[in-house]
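This is the structure, below, for whatever I ask next.
A protein chain is absent from this complex, but the other protein chains hold their places.
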Amino acid sequence: MQGTNAHWWFVGPALFLMVVILLMPIGIATGLSFTSYSLGNPGADFVGLENYEKIFTRSTYEKMFGATFRYVFVVVPLSVGLGLGAALLINSTRRLGDLYKTIYFLPVMAALIAMAIVWEFAFHPTIGIVNSTLERGCGTFLESWSWYANGCERGFPLWLTDRNYAIWTVAFIGIWQGFGFNMVLYLAGLTSVPRELYHAAEMDGAQTAWDRFWLVTWPMLGPTTVFVVTISFIRSFQVFDTVEAFYPQGGGPSKSVYVMMFAIYEKAIQQNLMGIGAAITVVFLAFVMFLTLVQRWLIERRVHYS
Amino acid sequence: MTSISLSAIEKSFGNTPVLNGIDLDITDGEFLTLVGPSGCGKSTLLRILAGLEMPDQGSVTINGLTVNNVRPANRNLAMVFQSYALYPHLSVAQNMMTPLRLRDLSFAGRLPFLGPVVARERYREMSAQVGETARVLKIDHLLDRKPGQLSGGQRQRAALGRAMVRKPVAFLMDEPLSNLDAALRIHMRSELAELHRSLKTTFVYVTHDQAEALTMSDRMAVMMEGQILQLGSPEKIYNDPMDIRVAEFVGAPKINLLPGTLDEAGHVRCGGMVLSRITSNETVGSITLGLRPEHLALCEQGALESLTGQVVHKENLGADIYLHVSVLDAAHRIVLRATPDEGTSVSIGQTVHFKRLCGHAMVFGKDGGRLGLSNAAHESVAEVA
Partner (left out) sequence: MSETALQGTPSVSLASFRFSTAETVKHVVLILGSLIVLLPFYVMVSYSFKSPAEIMQNTGGFFGAQELFRDDYCIKLGRDIADCMVTPIIYNYTTAFEKAPLLRYLVNGLVVTVSIFVIQVLVALPCAYALAKLRFWGREAVFGLVLFCLLIPVHAIALPLYIMLAKVGLTNSYAALVVPWTISVFGIFLMRQFFMTVPDDLIDAARMDGMSEFSIIWNVMLPTAVPALLAFAIFSVVAHWNDYFWPRIVITGDRSLFTPPLGLREFKGDADGDNFGPMMATATIIVAPLIVAFLIAQRRFIEGITLSGMK
């Protein structure tokens, strides 16, 4: 069929949509980020780098980066670590492995917005199950932990409205939601580790699980880890549902949970400040693309063994 | 002196019995081959010896010490795996150093980055050991490569190197040559045998290839259905198989089996042949007669006790020509070896006559067991040699 033009009929629609839906917006965002455009206004003024200057100097955006990075750098290591830990534990038990796998994967399937609302209930200071459970521990050995004793005396934290706790609580929900996904990827990675390597390690004198892990499991999971870390980064950078559900206005106590996706939403959609929203979009895209490129580079360079 | 012995080993996977009461003593320094068709339990036996599987029954002793409860890492055995099982992220040198690192270094010495500094002296010794072994195996120029960058034969050597770098009680090899191409496999046979001679360490070698077993071993154990059918030197196994299954398994082309009968006097009859030697066994009835291709020879028509058949296929191997002949009213086919001189003149479809070389025929009873033959004094006179 060479020589016909069939292929352009096949590739054409996809190509058109790729350009219009994926590439054009990047151009538009970049263009708008240099203006003070807002929807409904006939024109827009060119403001040069003003929007970017704001992003990198104003305290609101400092809080935005702070909240985003705090969230990302808590959620990524913990959800990857817990995912790996759960996968290793499940892989090494003889029974009930499938049951645990199913349970840990449930949060991945559930709509995050729904679960966020439920968590809000669970964290409710008076009727929430979390604090009422914690109160039951009062008067036991747990009180020897000063934080716990303090909680018993003056009441446990208002998890979602205390600015010292808010971001960590939101991050906790992010970990809760994401680690099952990582676990499943790690389980898939583990099944592809040749059994003979463990036997070889055993013969070579790797007696402890620790030795075997560092000699075989961890290096063999290298490609999986690179992928899991990248996808966790990208997913946690995009956190929005929980933040919007808990703090529809303003990004939490003292803007402590003012993450980037929420900032874009607030500035551009709620306040119709398209210029600054576009600038945040561009910065955001730069982060995400940089991470993905690092991943591809790593995959090709280091962790590709054969 | 190290000796290894396995006694009354039983193992089953689920309801499938794999090993049924294996007893095996391995003497120090010998090259012992476990050979048998796939699924006979030979690999399982090796892995029980290695400690990678637990026997359901029976015990494994090394140097008089029962090691059933000793982990593989502590049995001081080295193993070469069928897939080589090299660590793909480590260079050849690091692969070879792994057993030394894990055995000889303290926890601190094994730490990444810090380890080489803490135990600098040991690291130098270990590198020297690795270099030495690599030179013996002629892979010293490959030490910095990753296994992914090596050819099959080079990986094979690297895996051997990892096993050889320390001084184990014995080397266990699980079909180490099966992933190599034919030419390299034959070359490696002699190299492994030489290696064994120079190391003087016990080799326990598992293979499904009877040729490997015959060419390399000091002793070989033919296994089938979870049992050792016969244990002995390759010559003994080939020339004097105690079971029809051993006789069939060892030797290529396969031994020819023909149906025969045993009369009251102890004579074995098959077609026009009557064996001169007689058996003392009293079970009269049908038996199986085994004749190896090289124990048959073409002869003139009408020669005494000859068989007649039609050539259906001719295999020319250069040095020998194997003729496939259908005999006994085309009900059986036998293979006989002919020299090139004799063979070239024979064409397919032609009728040929051949006879056995006396003294080599084997007789197996109904149960597959070998029936002993002996020369009866008065009968041997009648026999034409």
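Letters A and B mark the chains in the order given here, with residues in each chain numbered from 1 onward.
One rule holds for everything that comes next: a contact is a pair of C-beta atoms (placed from the backbone, for glycine too) under 8 Å apart; a residue touches a chain by one contact, two chains touch by 3 or more.
The structure displayed is predicted, hence computed values, not measured ones.
Undergrad: Which residue from A:M115, A:A200 or A:L215 sits in contact with the chain not drawn here?
TA: If we include the chain that is not displayed, A:M115 is the one touching it.
Undergrad: Which chain A residues would touch the chain omitted from the figure, given the whole complex?
TA: 1-2, 4, 6-11, 13-15, 17-18, 21-26, 28-29, 32, 39, 82, 86, 89-90, 92-94, 96, 98, 100-115, 117-119, 121-122, 127, 129, 132, 176, 180-181, 184-185, 188, 207, 224, 227, 231, 234, 238, 240-241, 244-245, 248, 261, 264-265, 268-269, 274, 277-278, 281, 284-285, 288-289, 292-293
As a convention for this text, only the chains that are shown with their structure count from here on.
Undergrad: Could you work out how far the Cα centre of chain A sits from that of chain B, in whole Å?
TA: Going by mean C-alpha positions, chain A sits 57 Å from chain B.
Undergrad: Inside the complex, what are the residues of chain A that reach chain B?
TA: Touching chain B: residues 194, 196-197, 199-207, 211, 215-216, 219-220, 222, 305-306 of chain A.
Undergrad: Could you pull out which chain B residues touch chain A in their complex?
TA: 47, 50-52, 71-74, 77-79, 81-83, 85-90, 98-99, 102-103, 110, 146-148, 162
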